[in-house]
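Note that one protein chain of the assembly has been removed; the remaining protein chains are unaltered in position.
The block that comes next holds subunit A.
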Amino acid sequence: MTTDTSTLPATADDTATDHAQRDLLRLATAGSVDDGKSTLIGRLLYDTKSVLADQLAAVEAATAARGGGAVDLALLTDGLRSEREQGITIDVAYRYFSTARRAFVLADTPGHVQYTRNMVTGASTAELAIVLVDARKGVLEQTRRHATITALLGVPHVVLAVNKMDLVDFDETTFRTIADDFAQYAAAIGLTDVQAVPLSALDGDNVVDRSARTPWYDGPTLLDHLESVPVDRDAHTEAFRFPVQVVIRPRTPEHPDYRGYAGRIASGVVRVGDEVTVLPSGKASTITGIDTFDGPLDEAHAPQSVTLRLADDVDVARGDVLVPSGSTVTVGQDLEGTVCWLAERRSVLGARVLVRIGTRTVRALLREVNARLDVDTQTVEVWDGVDTLHAVDATDTSSDVAPRALTLNAIGRVKVRLAEPVVLDDYAEHRRTGGFLLVDPADGTTLAAGLVGPTLLDRLTPTPPPGAHDDDWLAGAGI
C-alpha cells in the first residue's frame, strides 16, 4: 500500500490469454559475478516484469546501505546472509519468470571453481544452459569449464551470452571472434546446439529487447531464443521407461481388488495394449489401463505422472522399471560410469555405499576409481585400476593410492559393483534414467552424482582405459 511503484516498468503482460497453453523450460546459468551473471538474471526478471515493488524496494535499500549508486540488479538474486556478506553466491538458487509463451525455472549456479558440484546440480535438470563470457576477456578457462560440465551432463541447448558489449563499443569483430572461438571448442566436446548472443545485461541490449546498437546482428534476442527452443523433445523419441514409485492397492469397498503401479514416465510413450517387461525380474505383461484421478488415458508420455495396470498378476514393486517388451535393455550388477564427487569427505576405494538409480536403492561397493577429468584443462588423468579386493586405506595419505581418491568437486571414472541387478541405461542415450547417486549408508550423505556408461570423460581420454578387468573377481565375495 505504501511502496512507491514509480520506478517500475509498465504492467505485467502476464494476462490470462493463452497461459493455459504455455509450457515450461528449465534452464541453468553458469558464470561468475565478474561476468555480470547476476545482473543478467536481474535484467531477465526485471524486463519480464517478474520483479515486484517490494523486492525492488529491498534491493534499493540494500544498495543504499552499501554506499548507494545505481540500483544493483545483481542484488535481486543474492539469497543467504553469508552470501550477501561475502558478495558471492554459494548455492544453487532457483528463479522464476514467465512470458505469455513460456514459463521458466532458472537454476542460478555459482561459477567459482570450487562450486563445480552446484553447476552439475543445476545442469542435471536443465534443457538449456546459458554460458556467460565478458566481451573484453573472451573465452577463458572458466568458460571452457562451464561448457565442459554442460556437455558432460548432456544439456541439449546452449546459449553463449557475450556480455558487456557496451564496453567494447558493440564491435562486431570482437563478438564474432569470441563466438567462433567458443564454437570450435563446443564442437570438440559434442555441444551441437549453440546460439551466441551479443548483449549488455547492464543496459538491457538484446536481453529482452532488440538492441539498436548491434545492427550487424540478425539472430534472436536472449529471451526470443529462450522462448523458442523445443522442450522435452527427446523424451518422446526415447524408448519407454517407467520406474515404479509405489504400488496402489486401495482395498476399499469401492476398489477392493484394484492394483496399479504409480510412477512418472521417465521417457517415451505408453499405450493401452502395449507389451511391457518388468525389470530386473524379466516378467512380461500387457498394459490394461493408464489411470489418473481425472480419468483413464489411452496413451501417456514423458514426463506425465500416471498409474499403470497390468493384465497379469506379476510381482511388481517400488524400484522396478517397466520397459517395452522385445527391446534391448542392459541389466547388470557392474556399473561403470562417471561421477562428480559432491561430499566433503573423499572417495574411499572399497567403501560400502548405496546406489540410488531410478526409484531403486541397492547396496554396492566402490570398486575402482580409474581416471579423473580436469575440467579446467579438459584433460583426463588415467589412473591404474586398483583392485579393491586388496582394499587399501585411502584415508592414509602416505599410501600411493591416496592421491587417487576423488575429492569435493572432482569428476572421475568409477566402477561400482552392485549387490543386485538393476537397469543400466547409458546416460548419453537416456538422460532421465541413466543418472545415479552414491549415498553414504551411515548418515545418508549424498557422496556423488553419476552418469552410467561412456561420457565426455571417455571421449577426452587420450588412450583407452586400462585393460578390461576380469569381472568374476567378486564371485564368492558375498556382498
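Just so we're on the same page, a contact is a pair of C-beta atoms (placed from the backbone, for glycine too) under 8 Å apart; a residue touches a chain by one contact, two chains touch by 3 or more; residues count from 1.
Criterion: contacts and distances are computed from a predicted model.
UniProt lists the omitted chain of the complex under the protein name "Sulfate adenylyltransferase subunit 2" (options: "2-oxoisovalerate dehydrogenase subunit alpha", "Sulfate adenylyltransferase subunit 2", "Phosphonate C-P lyase system protein PhnK" or "Nitrate reductase").
For the chain left out of this panel, the touching residue among A:318, A:345 or A:363 is A:318.
Residue A:262 is the one among A:262, A:284, A:382 or A:419 that touches the chain not shown. Considering the whole complex, the residue from A:29, A:48 or A:118 that touches the absent chain is A:118.
Contact between subunit A and the absent chain runs through residues 1-3, 5, 8, 11-12, 14-16, 19-24, 52-55, 58, 62, 77-81, 84, 90-96, 98, 102-103, 105, 117-118, 120-121, 124-125, 230-233, 235-236, 245-246, 248-250, 252, 254-255, 258, 262-264, 269, 291-301, 303-305, 307, 318, 342, 354, 356-357, 359, 432, 435-437, 439, 443-446, 449.
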